[in-house]
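One protein chain omitted, others in place.
Let's look at chain A:
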Amino acid sequence: MDNNEVKKLQEERISLYDDFYNNKLPKRLPVDAMRMSLNMLAEYSGKNIFNVQFDYSQLAEAHEKVTNELYSDVSPLAGAGVATRIPSFYQILGSQSFVMGGSGLMQHPEVVGMLEEDYDALIEDPYACLLERVIPRQYKALDSNNTASTSKVIPMAQAALRDNAAAIGAIVQKATEEKGYYPGPPRGSAGFGAAPYDFLADQLRSFSGISKDIRRNRNKVKEACEALYPLMLKYAMPAKPSPQGIVSTPLHMPTFMREKDVVDVWLPTYKKMVEQLAAAGARVNAFCEHDWMRYLDLLTELPAGTILRFEYGDPQTIKDKLGKKYIISGLYPINLIKTGTKQQVIDKAKEILDIMMPGGGYLFGFDKGALVYKDINMENYIALAEFVRDYAVYENAGESFGTPLNSEGFKLEPAPVKSKYIFDWEEFKGKYPYTPEFAKANFQGYDDEMFRFYLNLLV
């Protein structure tokens, strides 16, 4: 392809996404799900899985090969984010939350960062509790009794993250330019977040810990979710929201809980968070992990335009119940790519698309992402991508569908994080009276950066 053709192709792809996220039926569904993780690329090209994770540039060639074989409207390799779990970063900080197993995969063992007796401190000043108690327990190099070590490793970790993310970014960018892939949503519009209860469960109290607390200290758990809400909202809020930008929130705990606990304790702060993001014009992707069929009614309480990605469940029931108000995604069993014949793989896609496509509002996607190359059969993967491209076409492109983001008209209700560790301009100005007023925004920006750094450690 010459440059003009690439440019034209890219523009077509951009309009597929722009249309879809602005409630206009696109010419066809974007082929968005055919991702290759870093580990998959390493195995696919026969590279050593340990080596590549300390020098991602080794994957450039493999990615180029994949982009020639596998159809996709977006780079198969995604840019680096929190979920990339770059080993150097976690190792420099002595993480016990994210560690590499003998298989070369970064994993998250069950670890406890917050003790039962820390609830009052968390409720009083959650950010301080995270910095003073939780993070030093989960990140051994951030020992609060050894500030010399701490102040040394933080810039090291930041540098490692920057360099590794840049190496991944360079591969993605090159492919995007050469293949005319969708370059992604506007800069600063995407994000990542967690439901306050899930955040409390995950690295703070642990799955086992929260399962005890919800029965023994229900009120404290509730108060902790309320206390964490401003932090979770600030963390998830993109700098420049747009309907195309996605704030991903993998939802961990509800399917392991009793419904009354989900309704009373899990849902309220998450719901408020998603509503506030909608009010700001940011679209949340709620990944309903595991089987949410018993919670479909509950999901209808979330704002219109939210993406609901499902792992298990009945596509028709989901479509009937949620298809008008939300964007549905997921449901295609990734396992079939490995175990099925080419025909079975395609038949399954047809079955799901036939249910989901009429009336719009479905984005083709897998129930879960493949983790290692052995999780898929590459021939089937390639065949599926081409089938979705050719089959998921709209005759009535341009017609409007679904319910736009923030149709309810939620209003922004600021919920600033209050903590002794949040930058205080008045105090600073008192100490340095000659500082001009415009410098306030700069200092707050630096402070936000550190807020993000610390929260990144715990999501």
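The working rule: a residue touches a chain if its C-beta (ideal position, glycine included) is under 8 Å from a C-beta of that chain, and two chains touch if they have at least 3 such contacts; residues count from 1.
To be clear about the criterion, contacts and distances are computed from a predicted model.
Which of the following is the UniProt-recorded protein name of the chain this complex doesn't show: "MoxR-vWA-beta-propeller ternary system domain-containing protein", "Sugar ABC transporter permease", "Methionine synthase" or "2-oxoisovalerate dehydrogenase subunit alpha"?
"Methionine synthase"
Quick one: which of A:Lys8, A:Lys65 or A:Lys212 touches the chain that's been left out?
A:Lys212
From the list A:Val82, A:Met156, A:Val372 or A:Ala397, which touches the chain that is not on show?
Looking across A:Val82, A:Met156, A:Val372 or A:Ala397, the contact with the absent chain belongs to A:Val372.
So one chain is hidden, and I want to know which residue out of A:Gly46, A:Gly101, A:Gly409 or A:Pro436 touches that hidden chain in the complete assembly.
Going through A:Gly46, A:Gly101, A:Gly409 or A:Pro436 one by one, A:Gly101 is the residue touching the chain not shown.
Considering the whole complex, not just the chains shown, which residues of chain A touch the missing one?
The missing chain touches chain A at positions 99, 101-103, 105, 107-110, 207-208, 210-212, 214-216, 253, 255-258, 261, 339, 371-372, 374-375.
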